[in-house]
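The other protein chains are all here in position, but one chain of the complex has been omitted.
All chains are identified by letter, namely A, B and C, in their written order; residue positions are counted from 1 within each chain.
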Amino acid sequence: MTSGPVQVTGRVLSLKRAGAYHHLTLVAEGVAERTHPGQFVALAVGDRNSPMLLRRAFSIYRARPSGAYGGSVEVVFAVHGAGTAWLSQLRQHDEVDVVGPLGHPFALPKQPVSCVLVGGGYGSAPLFGLADRLKERGCAVHMVLGAATGDRLFGALEAKRSARSVTVTTDDGSVGIEGLVTDPLPDLLGRTGSEVIYACGPMAMLRAVSAVSAEYGVWSQCAVEESMACGIGVCMTCVLPVVGDDGILRLTRSCVEGPVFGGDRVLWDAVGTVPEGTWGAPAGAGH
Amino acid sequence: MTSGPVQVTGRVLSLKRAGAYHHLTLVAEGVAERTHPGQFVALAVGDRNSPMLLRRAFSIYRARPSGAYGGSVEVVFAVHGAGTAWLSQLRQHDEVDVVGPLGHPFALPKQPVSCVLVGGGYGSAPLFGLADRLKERGCAVHMVLGAATGDRLFGALEAKRSARSVTVTTDDGSVGIEGLVTDPLPDLLGRTGSEVIYACGPMAMLRAVSAVSAEYGVWSQCAVEESMACGIGVCMTCVLPVVGDDGILRLTRSCVEGPVFGGDRVLWDAVGTVPEGTWGAPAGAGH
Amino acid sequence: MSVPGPVLPSEVDLTTSLAGVSLPNPVLTASGCAAAGRELDQFFDVADLGAVVTKSIMLDPRSGRPTPRMAETPSGMLNSIGLQGPGIDGFLASDLPWLLRRRARPVVSIAGSTLGEYAELARRLGNTPGVTAVEVNISCPNLENRGLVFACDRHQAARVISAVRRDTPRGVPVLAKLSPDVTNIVDIAESVVDAGADGLVMINTLLGISIDPETMRPVLGGVTGGLSGPAIRPVAVRCVWQVHQAMPDVPIVGVGGIRTGADALEFMLAGASAVQVGTVIFNDPSAPTRVLEELRVELAARSFKAAREAVGFAHRGDVPR
Partner (left out) sequence: MSVPGPVLPSEVDLTTSLAGVSLPNPVLTASGCAAAGRELDQFFDVADLGAVVTKSIMLDPRSGRPTPRMAETPSGMLNSIGLQGPGIDGFLASDLPWLLRRRARPVVSIAGSTLGEYAELARRLGNTPGVTAVEVNISCPNLENRGLVFACDRHQAARVISAVRRDTPRGVPVLAKLSPDVTNIVDIAESVVDAGADGLVMINTLLGISIDPETMRPVLGGVTGGLSGPAIRPVAVRCVWQVHQAMPDVPIVGVGGIRTGADALEFMLAGASAVQVGTVIFNDPSAPTRVLEELRVELAARSFKAAREAVGFAHRGDVPR
């Protein structure tokens, strides 16, 4: 498998509604063959004179190295601001400049252990490719998908095909169990004897998942979502406080050293600050 | 007929190629019923976040107060820069914000005199509506259409239906007579005994037309094309040196006091300067 | 702030006070982007705005600069009009009476080339009833001081303001309009406030140049021009923020790139009591009233019962992030 990102002009193969989300399939040569689960693409929004200069990052949902129209990548997105609104107006054959795959993928266990995959909202998108890889290695895959409301669940049906067990939660109880996605975790970890949790979703969810994994002594891999200006490691906007292998706390680029980090490595409570002791922090700096 | 411009959300009914040009029909309520020949519309380009803030001005080619889809206006445009490139990519049903009709229309003769209508390139577009009005008043209409090359002629066929005589010139001689649109004028004025020339086209053409009308003692009405930021009279960008009815030379807004001016009123050679004697010119100012 | 709770847009109290004069709402036009209101009145009722700020008027009629006078730039434009206008006599004879007949509130912008011209303009306006406020455009070259722009020098700026203040009736606020093209905007602001400015308008355009790819010469007849539009909004908000931080009691009118009600709110949160819509009028002649209606909705969505409550809100440290 070739590595490193490419920049290509993608073409819209399809754009469909999926609950509260949009499911976009782009023909984009060379991206899929390089993709590992947990990586993302950065899409330019607007035309060559676009007033929106910054690329938008989206987890890769599916990557097909070849197909009737050439290699394709799929993403699932929510309309949030002007950039995603523009994407939601794309029509078949429209062009979109794609850079990817980017970032550090999910690390896979060496042993065929049992794993729990936790997705919040569109955060479940990268978990399906991950599930396939884990199953190839003989791992048992259990999924927990949660969202605020039923229409913001993504992939609950597909999860049934993908995973040995599926638990669904919604904040409003409209679908599945009422509550947070972390609520069923302790029980599920116990029942399945899982040794790893993979998670993708909002920061607050990742922090909670990391807390649960710490408490239950399991390993966790969390894909974070920080504001990114470049996505390729040159701008330093996307940092968060992470403890490195050398034990040193640094403001670490989530686009190249993440988006996947060990849950125990991230100082979740200190995100948005420069915690005391950070490498290079001004003496006495707090926040 | 109601007067004053309106601002409405137009919808693309059709966009077709016409030689080197694009012919755009917009359903735009309330514009057509107010339109007089020689007026123009100002179209916003791009979406609500467009980096192109300034409207683009286009002469109204046809205005139909009602039709199967409601009132419509038609314009003919050349792709010049980013704004017209955006317009050329519009698809049916797309929205375009329209302000119009704007500006001072062609003045019509009180008597049923013979008239020569001169159009350069897409400048012939507003002449067809004018021809209809003139014929309603019993005027004989003769048209002279010119362009650099054959594909930049607009409406030569339609002119045959509209006018008593049609003369076509191209700089390269690919269609009609080789030469400038002003070349056949002296002969035509003599043959037809015309008392008025109406003209729309590039500044250099209008200057030449004005010179011919001065020489032959006929009245001329020229529709100018100056860079316009607002099109409605509030910004003062679109001025050119014009002598008023009071004999005073002023830098005059071409969007509201034009785009149609008597050819003898415009100081064609001084466009782009502040000529000595202009009202409010700094003492001793030349250029 | 108001007790959080649902507020209907129609319930929001939009009245604002501009250095002592009360206005029905905080949305104004920007000088030079609305002429004297007449043309915009075709698109909305100019009396619906907080006030109409007129194109800067000089003592004598002015032809302005040669064309081209504009260049479009990314999310902005350059202009070099050169203050074309009828002079104060023409203005008082025609534009001001029209605004008053329409029951609009006129804020008259004045500009001069010498200290004496500003003073004379103030005297002429001082004798004229119906002027809601005087806005002093000091981004003009001072012909008595090597053509240096008044607004770029704290002393020159202050001299103009104190001359205008002296000859303007007590009840009519004098607003100083500042240029962002300075090293220290707070310094200039303090200086004009000390000289008697009742409020500040920020910002005028930034100095820019655009070169024509075809002629390979500057596009503008005047070579340099003023940059305006959404492109400059972050600079304008920064100026308002800094000055409000330094002088929280001085009324500020925010201007620079306002396109939506959310943009207007941004200026108010940074410290502006009122805002002006400028360049975006060229894009959308209905923008001033559209912005006003959008602002109303934005305020209600944040449970502000009154526009006044939003002024400077972003400075309050106790707001949870």
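Methods note: a residue touches a chain if its C-beta (ideal position, glycine included) is under 8 Å from a C-beta of that chain, and two chains touch if they have at least 3 such contacts.
Keep in mind that this is a model prediction, so the values were computed, not measured.
Counted over the whole complex, the shown chains touched by the missing one are A, B, C.
When the full complex is taken into account, the listed residue touching the unshown chain is C:R233, out of C:R38, C:R105, C:R159 or C:R233. Note that of A:A107, A:A211 or A:C235, the residue touching the chain absent from this view is A:C235. Panel shows subunit B; residues 49, 51, 272 of it touch the chain omitted from the view. Counting over the whole complex, subunit C has residues 71, 73-76, 78, 152, 181-184, 206-211, 213, 215-218, 223-225, 227, 229-235, 237-238, 241, 257, 259, 262, 265-266, 269-270, 298, 302, 313-314, 319-321 touching the chain that is not drawn.
For subunit A, the residues touching the absent chain in the complete assembly are 4-5, 7, 44, 50-55, 97, 99, 226-227, 229-240, 250-251, 256, 271-274, 278-282, 285, 287.
By definition in this document, only the chains that are shown with their structure count from here on.
At the far end from subunit B, in terms of centres built from Cα atoms, lies A. When each chain is reduced to the mean of its CA atoms, the one lying nearest the mean of all protein CA atoms is C. As a whole-number value, the distance joining the C-alpha centres of subunit A and subunit C reads 46 Å.
Subunit B and subunit C have Cα centroids separated by 35 Å. In this assembly, the C-alpha centroid of subunit A lies 56 Å from the C-alpha centroid of subunit B. Looking at subunit A, residues 49, 51 sit in touch with two or more other chains. Within subunit C, contacts with two or more other chains are made by residues 74-75, 230.
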